[in-house]
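Right, subunit A next:
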Amino acid sequence: MRLFDTELKALREGIMAMAGVAEEMIELTIQALAEPSPAKAEQVNLLDRRMDEWELRLDQQCIDLLALHAPAASDLRRIASSLKIIPELERIGDHCCNIARRVAMVHPPILAGNDLEQLGTETRGMVRRAVDAFVGNDAALAHAVILSDDSVDALYGKIYRDLLRIMLADPLCIERASHLILVIKNWERIADEATNIAEEVLFILEGHSAKHTYLHGDSVE
Partner candidate 1 sequence: MLTPTLPETKPIKLSVRNMAFSYGTKKVLDGLSMDIHAERVTAIIGPSGCGKSTFLKCFNRIHEVSSTVNVSGDMLIDGVDIYRGGIDEVDLRRRVGMVFQKPNPFPKSIYENVAFGPRLFGVTDRSSLDGIVEDALRKAALWDEVKDRLKESATGMSGGQQQRLCIARALAVNPEVLLMDEPCSALDPIATAKIEDLITDLKENLTIVIVTHNMQQAARVSDYTAFFWLGRLVEMDLTERIFTTPRVQMTEDYITGRFG
Partner candidate 2 sequence: MTPVLTFRRSRTSKFVDRLMRGVLWGLAILFVLVLVVFVGAILKQGWPVLNLGFLTKMPETLDAGGGIKPQIFNSLYLVVLSLGLSLPVGLGAGVYMAEYAGKGRMLNFLRLCIETLAATPSIVLALFGMIVFVQAMGWSFSIRSGALTLALLNIPVITRVTEVSLLAVPRELKEASYGLGATKLQTILKVTLPYAATGILTGLVLTAGRAFGESAILVFTAGTNASAHFPDFRLTVPGETLSVHLWYVTSDGTLPDAREIAAGTAAVVILVLLTLNLLVRLVDRAIRRRTRSGLFST
């Protein structure tokens, strides 16, 4: 195998490892939120440090590959997209920390049903599938991730309205509810980041941007 291919493979494996940490953080966040478990919340915080380390290392790998190998075509797209995927993963970690920090402040629960848990698991599913699409070069899966963002957004909207109603009904819940609004906002952001990753995967595989598709009609080029 050529040196370049070896290094490209190392980059890919690095991103997979970083994504693995992100998924672990999401899982712990969901659990910390549900139980509630300050210990697991603390674990999320510790894992964020590893995410930051990965980000620095993988960024450098990308820059080195660009500088030393002057990649073209799909190699270029993969590395350029990696440079965008890496910060998305890092931000997923940050959002998890934001949620974990509020674990103690949203209990006892004020929301009926399991909407909050569902939001977490749906978001987790999106991240997992976006990463799988990247690993498996699966364009169909990436498309599916982008489509499922709508359902997360809908769920977010529903919980948001529920929380507003709760706050109107009972002022004692306002503090917990406003923390919960921030929690669901962070979940929603994580889902957006999964969507972004999926869009980068499509760019790698198909060669044209999957973002802002409404602009494509009157493209200038």
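Rule of thumb we're sticking to: contacts are C-beta pairs under 8 Å (C-beta built on N, C-alpha and C of every residue); 3 or more make two chains touch, one makes a residue touch a chain; residues count from 1.
Criterion applied: all candidates are chains of the complex that A comes from, given by their letters.
Because the structure is a prediction, the values reported are computed rather than measured.
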In-complex contact of subunit A, chosen from 1 or 2: 1
Candidate 1-facing residues of subunit A, complex: 2, 4, 70-77, 207-208, 221
